Every structure is written in structure tokens, then in C-alpha cells.
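Of the protein chains in this complex, all but one are displayed in their positions.
Entry: subunit A
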Amino acid sequence: MLQAVVSGLILGSIYAIIAQGYYITYVTTRTMNFGQGDFLMLGALLGLTSLGAMTSAGMNLIVSVLFTLMIVAAAMGLLGWGLERGAIRPLNHILSVGWILSTVAVSLMIRNIAMLVWGRNVIPFPSPFGNEVYRFGSVGITKHEVFVAFCAVVIMACLFFFLNKSLLGKALAAVAYNPEAASLMGINPKRMAVLAFALSSALAGIGGILVGPITNTAFFMGATLGLKAFAAAIIGGLTNPLGILIGGLLLGVLEQVFSLYSSAYKDASAFLLILIVLIFMPQGLLGKKVKEKF
């Protein structure tokens, strides 16, 4: 039981890391990248390739991990910029929900391109921390899993402070609240939208490097992860990073504990939770209740 809770927390941290990407763009532009899971996959595979190239070139492990993180974040940020410019902004005025389909389309393209580049096999992604298992009583946990859980909290905290305390973050929030007023105040809403997507994609890339050693790394890894992460975001409330973290953890633990009783209905339990949450708390557990004026 205890082991199930612990592994649920780890799984939940993974969901939460991915789901934070939904949050950034949602609060800024009221749009999301539904290909977040596939962006994560691309981040993991890019990270794997560049890490492999650097370590085989004889670089120090820690240096190459840092470099990999930067390269992946930069590349994914660029991709996020492209996504906003290419697939979201042009569709903004044609059909109000066009972005849903266009982000899904982009994600399918990325998935297929990744399959062509990296092949269809599952690729081993060795953790930079090794495979050692820590034991606390009957509970086993790897170093990498501790690191992932830690990162989930750090990423949540960074986002929280960035959006609520920093000037740039406040600008992002202002655009979300009222784009016209924000542009009167000298904020460029278009630039902010691009920034939000770049940030969210970079986060997905970093998330990919974090979760790669735990999940199997292959071109199809993003589909289920992205979907579960979206569920976590909905459960926790799309407008609150802390809520997303809690939603993710709740979902992960529920899944694992549920599979103690019946492993066949694990996924059903996750989506049952969504239904219950949406019926009783449509804004999510920690989402803000907003009265919208029409």
C-alpha cells in the first residue's frame, strides 16, 4: 500500500510537470497546446540524442546534462514560438476553436516525424543518477524518482512566483485578463502570447528529459502522458499551478492505489475522478471561480 502511494506520487509528479505547460498558455491566451505530450516526447528524444553525443565526446556528465537541458529548452522554445505563429495565431479569427484542431494536427506531425527520425523501437534512456534503489522500510525508490518529484515542486513554485510576482509575469497575466487594456498600458499581447507558448514548450522539453528514464522512451510515449496530464490540470484547476500539482499527485496516487484492487480498471478510475470533480467543482479543486460578463 505504502509503495503504491509512493509510486503514485512519482507518477503524479510526472503528470504535474507536463500539466504546468497547459497552465502557462491557458492563463495568458485562453488557448492550450494539446500536443503537450508529444512535445514532451520530442524533448525526451532530443535530450537523449544530445546527451549521448556529448557524453560520447567525453564531456563531464553534469556539464553535458546542463548543456542538454539548455539545448532542449532552446529548441523546444523555438518550436513553441513556431506553433503560436504558425498554428494558433492565424486561426484566431477564423474559428474560435480552430486552435484545438491545429495543435492536435501539429502534434500528430511531430509524432510521425519523430518516428521517422528515431525509429519505432523503445530507446533506452539511462538516468544520469544511475539505477540505484533507496529503501525506506518496505518502500523502494530510485534517485531519479526523488529528483523528478523535487523538480515538480520546484517548477510549480517557479511558475507561481514568475506569474504572480515578476513584472513580465504580471504582464502575461494582464494580457489574459484584458488584452485591450494591457496593450494600452504598453504591453504587446502578441509578444506575450508567443512568450507563453515558448515557455510552455520549453517546459515540456525539460519534462521529457526528466521523465524519459522512468517511462519508456519512444515516439508514442506522449499520447497517454499528455492526456493524463490534461486530466490532472482539469482536476486541479487550470488557473492555479499549486492546484495542478495537487491534481497530478491525486491522479497518480488514485491510479496506483486503484490498481492494487483491480489493475484492469486503472485508467477508468482516473477518468471517473475527472467526472466527479467536474460535476461538483467545475472550476477544478483550486481553480478560481470567475464570473464572466457577457
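Convention: contacts are C-beta pairs under 8 Å (C-beta built on N, C-alpha and C of every residue); 3 or more make two chains touch, one makes a residue touch a chain; residues count from 1.
Keep this in mind: contacts and distances are computed from a predicted model.
Name of the non-displayed chain as stated in its UniProt record, restricted to "DEAD/DEAH box helicase", "ABC transporter substrate-binding protein", "Acyl-CoA dehydrogenase" or "Aromatic ring-hydroxylating dioxygenase subunit alpha": "ABC transporter substrate-binding protein".
The chain not shown here is touched by just one of A:I62, A:V97, A:L167 or A:I279, and that residue is A:V97.
Of the candidate positions A:G21, A:G208, A:G226 or A:G247, contact with the unshown chain belongs to A:G226. When the whole complex is considered, the residue among A:A57, A:L167, A:L184 or A:A264 that touches the unshown chain is A:A264. Of the options A:N60, A:N164, A:N178 or A:N216, the residue whose C-beta touches the omitted chain is A:N216. The chain not shown here touches subunit A at positions 1, 3-4, 7, 11, 14, 30, 32, 34, 96-97, 100-101, 104, 107-108, 111-112, 115-117, 119-122, 124, 131, 133, 135, 140-142, 214-216, 218-221, 223-224, 226-227, 230, 234, 256-257, 259-260, 263-264, 266-267, 282, 290-292, 294.
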